[in-house]
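A single protein chain has been omitted; all remaining protein chains appear in their positions.
Chain IDs A and B follow the sequence of writing; residue 1 opens each chain.
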Amino acid sequence: MAKEIIDGITMQRALTRITYEIIERNKGIDNLVLVGIKTRGVYIAHRIESRLKQLEGITVPVAELDITPFRDDNNDPNAIKNADLGIDITDKNVILVDDVLYTGRTIRAAMDAIIVSGRPKKISLAVLVDRGHRELPIRADFVGKNIPTSRKEKINVSMSEIDDEDKIEIE
Amino acid sequence: MEKDIQNILIIGAVNSKTNVDLTNSIYRTCRIINKLNYKTILITENPISILTDADFIDKLIISDINAETINNVIENNKIDAIIPTLGDRNALSIIAENSIPKDVKILGSNNLAALANFNRDVFSKHLEYNHLPVINYISTKNENDIYDFVRKNEFPVILRRRFKNRMSSGWTNIENLYDLNNFIDRDPDFKDSVEIEKSIRGQREFSITTLRDKANNTNIVGVIEDIQPIGIHHLDSLLLTPALTLTNTQIQQLRKAAIKVAKAFNIVGVCTTHFALDTKNSGDFYITEIIPRLSEETQYLEKAYNYPISEISAQLNVGMTIDKLIDTSGKKFNAAYEPNIEFLTVRVPTWSNIQETNMEPKKTSNGAFIIRGKDIGEVFKKGPLNAQITQTNVLNSGNYKLLDDDELFEKIIHPTNRQLSILKIALNRGFDIPYLSNVTKIHPVYLETLRHLSKIKINLVKNKGDVDILRDALISGFSINEIATLWKISEEQLQELIKQANINFQLKDSSFITNENKSFEFNPSIGNYNEFTYDDKKQTIIIKTSPEMSFSDQVRNNYLISRIANANQKNGFNTILVGKTTREIININGSNISQIIDPFDEVIQYRLLPKEAFEHTIRLTNDLSDKNGLLDEGETKIFEDSTVKSNEEYEFNILRDKKDWVITSYVKSNEAEKSTFASSNLNSSAELTQIISDFITQNLTSAQQKYSKILNFTICFINDEVKIKKVSIGFSDNIIEHDIVSTLDLIDTYIKLVIGISLDELNLGINEFHFVENSNGKEISLSNDSFKLTI
Partner (left out) sequence: MKRYLVLDDGFTLEGDSIGSPIIAAGQLVISNNLYGLEQTLTDATYNGQIIALTAPANGASGINPNEYEAINPTCKGVIFNSTAVHSKMERDQSLDEFLKNKDIPGITNIDTRALAAHVQEHGQLKASISDTDDEHAVDQIKALVIQRDLVKQVSTRQPYPNPNSGKKIIVIDMGMKYSILRELSYRDCNSIVVPYNYSAAQIDELNPDGIIISNGPGNPEDVTQTIKVVEELQNNYPLFGIGLGHLIIALANECHISVMKLGHHSTSYPVKEIASGKIEYTNHNHIYTISNHGIRDANFIVTHICPSDGAIEGIRHMYRPTFSVQFDPEAAPGSQDMTYLFDEFLDMISSYERA
């Protein structure tokens, strides 16, 4: 039985707060590139980008990343690993964006993809939800909400771009 | 803005005398949507009240409104979206039935909201799901459930039985276990299911209207306070805004809840939420109803706050955000504000039936008007206690003064629509305010105001000529007429005193002082700053109105005002409307008509308009007093010969000046067949035309001393003889039909006559029978509610 734990309005405010923190830590938004991971991370990246545009008036480039070829359970060693970002990330401050941070393996795969595509100055991580239980030494720089969960539970993030409305549910 | 929508269907009014008349809102919605380059298709059951020459309505369909006809219209006109919020409950019920094809967008409302308006279960469950307080209610055939409910919810409760034919008994108020047991014992086997609900009778009623755009920006327009508690239908009680007797904390609670309701039902547009506030357990409130459409409340708030809800709601419906709208002239309009107000504005319900009526949960009133003032006493005196408007002079408060205390008390605990007058008498007799407040559940500040008004009256009588008391009385809304009578001096003498005391009356605009959008609605008020600029470059025609007693009179007058204003503008005249109450002015060409709301005729008494403004005045009233046979222009008076009886009659509409006259049109009605036929020319033998023309000529001379430029002869044929049935001076009840079929622009010609142009100069082509040559061929035929207009 899915139960809503974060509603749409709280979700939006969390994204706004992440945006302010990004500006704060980077002392401005020069050289910034947002890379959104697979489906919902991309929408979150776009939402952060539109807020940055409203506040600073500058368009920050957003790239979409499909990490499937880089997953650690992908056993084909000969698979050509091409991230196909479409943006030059060398010397840039890359911010990886995802909806839920759990074991950390997705992020590791994402970092692989980034490294293959160029040599960024710095990579940071922004997530909407951090639910704990890391299996790799990875941490987020910008967190929307910390939601402690058991391994049996599942977190569902809905976004109005593809789901009916904005909300976060726990199941 | 919604990009993939082109054709929008607006569902308009059904033929009903009890639904709210939203004609003005419908026009404004169509106009603004048309300005945004959508195609507007309007469907309505009511042919007459829609002026067919509005260019912002791309297609007008006159037809019954139900799911079938709507679906036909959708198919035949490639409709992309529907706006169902202007058709009262009827349009919403079609949406609730879910019978619209899925690819047609519903704007401003949705299936859930519409269903919640009708289905109690859907309403309650959805509110509970969103953690909003709703009245506990169950329906059951199990006796245990009833007692369980009472254990959880405590008395008082209300119960009713629902019979197998889906009808139900009325609600019974149950205050204690004994009464409950008696109720259950009447049907101990539960043959019919029983509904039980926590009683909120006696709680205070409020409502809030919100506007929400698609980005979830929500603001409220205002909070309406209901003077009378739950138990009396809110449209029968006196409504007041802003809510005077709520603390800030209570207002914010209700405001937050109203905003949440709009989001919970995902309404993009306007929504009104009704609340019951439990003053015993302070902090407890319940949501009793949601109204996801335009209604009496939104009409009232539009007038009170001068906030154009119709235009804003329509634009929000098509997806615009609240700060980026346009106004009727196409300029940018930022509606992102919660409007302020400086005048207390009340909505006073009226009953066309002059008998005293009991007030109950079902609505019995059939009209309303709006009064503004700075002071509570003032709005009471100009509104519910104003005999001229509410026709309460019929009751003669003398009658109530004869009742003894017990009989008076009976009338108080079973409230009637004369409640405030009766309470005033009770307070005069020394009834205690806290006690009366407890019994009637009316907040003590209103009772104190009623008592204060009586005190002022006594002071006036005791202290003739005292300037301080005069000032108090004028601030509390006493009219010059009343004070002069109490002081036994003439109105002129009283005006001198007022002038000496340095008390000034000015015309005030009803919009908020810093608001750029002026309202063009003025009312006289004590003050130091005149806000009405009289344009002396152009001449003015003043239209004077009185409150209408019937719905059809209202429709007729609304039509006339709009047409007269139009004609005035064409002829280079300004229009000022002076009436005792506010009106919805239907404005086809978008020009501004100034309106002065003057319940006590203060405009003339305080000379708030220069004398020359009144040179041309048209009175749209029924002659109520005998003025030695002289009528004012436009005023209606009827001379009827009741001995003449026939089923079929012809009403001829005549315009005239001092020398000549012309028949513009006629309406033939047949009472037995209930049919009407109107045309501009008698397509009959020359002989018959001659007979009628001669007959009218003869009888016209005898009516010559009545000066109105428009009058009607109703004749009939009895045994082939022409008989006069009725002569009516002024605009007849069928003026709209006459206007539509007349070859001349009837109203424009009338105005030309009023301002002094003669029929001769107009060169209308009048033949020897006093008809117009070369009729335009327009005809209307109406029978059994089907309407046909031929051109």
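Keep this in mind: contacts are C-beta pairs under 8 Å (C-beta built on N, C-alpha and C of every residue); 3 or more make two chains touch, one makes a residue touch a chain.
Since this is a predicted model, take the numbers as computed values, not measurements.
S.K.: Which chains here would be touched by the one that got left out?
M.R.: Those shown chains that the absent chain touches are A, B.
S.K.: Looking at B:244, B:403, B:638 or B:755, which residue reaches the missing chain?
M.R.: Only one listed residue reaches the unshown chain, and that is B:244.
S.K.: Among B:7, B:216 or B:459, exactly one should touch the missing chain; which is it?
M.R.: B:216
S.K.: Consider the whole complex, including the chain that is not shown, and state which of B:336, B:403, B:439 or B:700 touches that chain.
M.R.: Residue touching the chain left out of view: B:336.
S.K.: Which one, B:97, B:375 or B:733, makes contact with the chain that was left out?
M.R.: Counting the whole complex, the residue in contact with the absent chain is B:375.
S.K.: Tell me where the left-out chain touches subunit A, residue by residue.
M.R.: On the subunit A side, contact with the omitted chain comes from 12-13, 15-17, 19-21, 23-25, 27-28, 51, 54-56.
S.K.: What is the set of subunit B residues that contact the non-displayed chain in the whole complex?
M.R.: 215-217, 219-220, 242-249, 251-252, 255-256, 321-323, 334, 336-338, 340-344, 373-377, 433-434, 437, 443-445, 447-449, 452, 471, 475, 502, 506, 508, 512-514, 526-529, 531
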